Each structure stands twice: as structure tokens, then as C-alpha cells.
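Note that one protein chain of the assembly has been removed; the remaining protein chains are unaltered in position.
Now for subunit A:
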Amino acid sequence: MERFAGLLDALVYTRSRNAKLKLVADYLRDTRDPDRGWALAALTEALDFPAVKPSTVRALLMERVDPVLFQLSREYVGDTAETASLLWPDPPAFGTPPTVAEAVDTLTHMTRLNAMVELAGLLDRLDAAGRFALLKMATGAMRIGISARLAKLAFAQAFAVSIDDVEEYWHGQMPPYRALFAWAADGAAPPVAEHVPHFRPFMLAQPFDGMEITMAEFAAEWKWDGIRVQIVHVASEVGGETRLYSRSGDDISKAFPEIVNAMRLPCVLDGELMVRGNHQGGAEGGAASFNALQQRLGRKTVSARMLADYPAFVRLYDMLSNGADDLRPLRWEQRRLALESLVPRLDPARFDISELIPVATLAELAAFRERARDDEIEGVMLKRRDSAYLAGRRAGLWYKWKRDPLLVDCVLMYAQRGSGKRSSFYSDFTFGCWTDDPDRGGELLPVGKAYFGFSDEELKWLDSYVRRHTVNRFGPVRETDRSLVLEIAFDSVHVSKRHKSGVAMRFPRIHRIRTDKPANEADLIATLRSMIRDAPL
């Protein structure tokens, strides 16, 4: 556990991606099974110990620390596990610290009845760094900037194997990944899950910054505003199995039974999951706004009503495999032909194809993209016609070209401390617009909240501004004197019954701090309303 705790701390204090990769790779190479496998699972948040919740940790601490002092500490530190690791009293003498495997074993066998005692027993054998590592592992919220992708890259680097192979073999493997380590470290045969509808890593696009490209080498299509999904169907004697994966590789099949049930052909497809409607792309576009899709996301079960009110479908972009044939090494245009010939065999209620935009020049495409806002489409995609389907974000192959954001001037009203590394900064900002001309008695009503869009420098400035202009405090929230104008960029604005202002923005972010602008010159709520494009909900 000390080595793992040391790794966690080193990762916390390391910014450079390469340095992080090296730290994880060194750890994986120099640590034995099964500790390294469990550690890897912990880093990628692949462990789940149902008996230990953040509330368990809190309850454990409440037995030892005054609740108010705990709460004040928690607010300051910004993280329950870290707060607990710092507040936990050092035992008079440390026993032998548990190994990662022992800790995992103990955590796995904990019940809600004995969790408090068992967890305390482990904590008593560890120093503050070890306690932090244990609690992070137990509650499954590492948040130390190690994505699953980074962990896989580190794994590839540690054993000098190809990252694409790692991605491919990883899926369907369970911690502590003995078969993966045996393959990568000891040259055993790779673990393959042939009859499992396993996930293939997505190919991603880079932002397009308007550089010169030869349009003839690229295909253009709309960038639809839903969530990117992969549909995988494998055939078998008992009728086959379909799974639906999100971009991160999470299995979301249960939330969208109508999609899963509609797929009967053995293949792997890439597309955008959306809800039927006439918001995006007008009547022909046939898709509702992202808000509508949100009604369906994150659900464990789906009611018949949900299925009827928000019917889902997938707009297909690409085809990764056809039966047993892996199409990924083929050129995009070959895969597109395969997809075009497949689509007529699919249920048209659940699957359609993302149409290409017929343009010959970038200038023409720019004009289409401008129109995208009227059609409520996020933007356009550019895909190199000769590009193989490669995992991750590859330079020069696929681009996303989003339409420009909308802008509005708002007044800062409240600020709240952030969490994690921003826990000591006021970094969550609520801003408002005027109900009417402020000189004629208009008031400010909150219209949104932004946590990002600013540089570290600007964050410091905003934090100190908030501290100097506080007029009221409500726990972690400060009310400011409403003197600062913020130019807010956002993607779209919708009618909202939950907000007093009646509007809600999507992806609001702080675009500029307008110290030059007096608060009474900020925008009216009516201005925001005029930017609403969706049909009233």
C-alpha cells in the first residue's frame, strides 16, 4: 500500500502527462501481481465496493471528530477522503500496512454492518498518505487525472506493447487483469473475447481551426448534438446479443432497449444517439434537442411513457466491422460504402445514416456551418476520405468545426468555492440579467452558472474580486455587490420552468471579464429569450 500511496501522491503533484505516464509505467513494471492489477483498477476507477460510501467515511469520522469541525475541514480541503485521511488520528504505533490486494480483499468482503469496524482497522495501519490512498480506492473517486486512456497508455509503455492492442484486449477483462499482464509482461497469448459484444475504442476528431485543407480529400457531414455511441451485435445460436456503449466504453444498453432490440445483424456501428423530434436540422433533420435526450440518459430502467415520449434512434456515422470482418483498417470511403449498403437492412425507426454535406470548397462549407445555428446543429465534421478508423484523436484525419458561440453580458451575483483543486477559490459563478432597464426598476435574476472559461490568472482575479466585493455569506456561497459584468459564451438557450428567469443556457462559460462595462449596461433577460430556438417544452 505504501508504494501505491507514493504513486498516488506523485501523480497528484505531477502535471506533465509524460511524467505521469512514466510514473504509472514504472509502478506497473516494478510491482507484482495482483497488487499492480488492483492498483490499475483503482486508478481507472474500475473498482466498486458497495459497502463503502462517502457517507460511510463521514460516519466513521463523526465518531471521532466534531461534525462542525469535520464540515469546516471538508469545505476547506474540498475532498472527503483527503479530509478524513488528515483528521484520522495516528495510532500510537503503526502495524504492518496492508498490501493493495489485502485492502481490496477486505473492502470486497465488507458488509454495511461491519464496514465501519473493518475500515477503521485498515486506517489504523496506515499513515496519512496511506489513508488517503485507501479511502480514495474504497470510495472509488480517484480524480487524479488518470483517465482510462492514460492508464492504458502507461500499460503499453511499461511493457512495450501496442496501445491499440491494449485497448482491444482490455475490454471485457476484469481486475486484477492477470491475463493482460501475462500477455504484456510474460508473452502469453492475448486474452480475446470473441463471443462477447465488446467495445472498440472510438476514433475522435480534433477541433478545426480554419487551417488550409484540400476539400477534395475530405468528406463533410453534420455534427449532431446527441451522444456518440457504438452498437455492437454478435450472432449466436440463441439469437445473438447487442450492446450499446457510450464514448467512455460504458455499457448503456439498459437505458435504450428500443435500440438494442432493433439490431439483428452482426456488426459494429458508430453513430450519434438522439431523440426523435424536429429541433435539430428542422423537420427533415428529425432530431430533438439535447435536452430531450437528457430525459433518457442515466436511467437504469425505462418506462413505456419515456419510450413513447422520447423515442431514441441512432444516426450512423461509420461501420467498424461487418460480421467477423474488421473494417477499421479500410479507408473511410470504403467503410462508408459498406455502411450505405447496410442501412437499408436496418429498422428505419431506429437507425438512419448521417448525410454528407455536398460541398466542393471550404468556403462553401463555412457557409453551411453558418446556417447550422438556424438549424440548431452543433457544427460540421470533416473526415479524410482515406482515413483508417484509428483509436483516439489523430492529427490531420478528422476535424470538428463547431459553430461560434452565442454571447451575452451578465452580472456576477453569487460565487461559490469550487471543489478539488479549486477548493480554496471562488470558482463557481452565478450570474444574472436584468428583468427590465435597471434605471426603470429592473432587477437582476440569475440566468446561469459557469465553472470554466477563464484562465488561472483570471480565476485568481475573480476570486480576489469576490472576496473584496462580498455583501453576504450563505455557507460556502458569497453574494457579491453585483458590480462586475461577465461576457458569457454559450451554445444555446432554452425555456426552463426551473429557473425564475424562465431560461436556461447550455454550456455557459465565462468568455471575457468586462471590467470596462458598468453593471446597468448588462443585457436584459428579454435579449436571452430572443435567442431561444427550440419549440416551447
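Heads up, the rule we're going with is that a contact is a pair of C-beta atoms (placed from the backbone, for glycine too) under 8 Å apart; a residue touches a chain by one contact, two chains touch by 3 or more; residues count from 1.
In this section, contacts and distances are computed from a predicted model.
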Chain left out of the displayed complex - its UniProt protein name, from "(Fe-S)-binding protein", "Putative mRNA 3-end processing factor", "Isoquinoline 1-oxidoreductase" or "Autoinducer 2 import system permease protein LsrD": "Putative mRNA 3-end processing factor"
Of A:S55, A:S424 or A:T515, the one touching the omitted chain in the full complex: A:S424
Among A:E45, A:E82 or A:D409, the residue in touch with the chain that has been omitted: A:E82
Hidden partner chain, residues of subunit A it touches: 9, 12-15, 65-66, 68-69, 72-73, 76-79, 82-83, 86-87, 132, 420-425
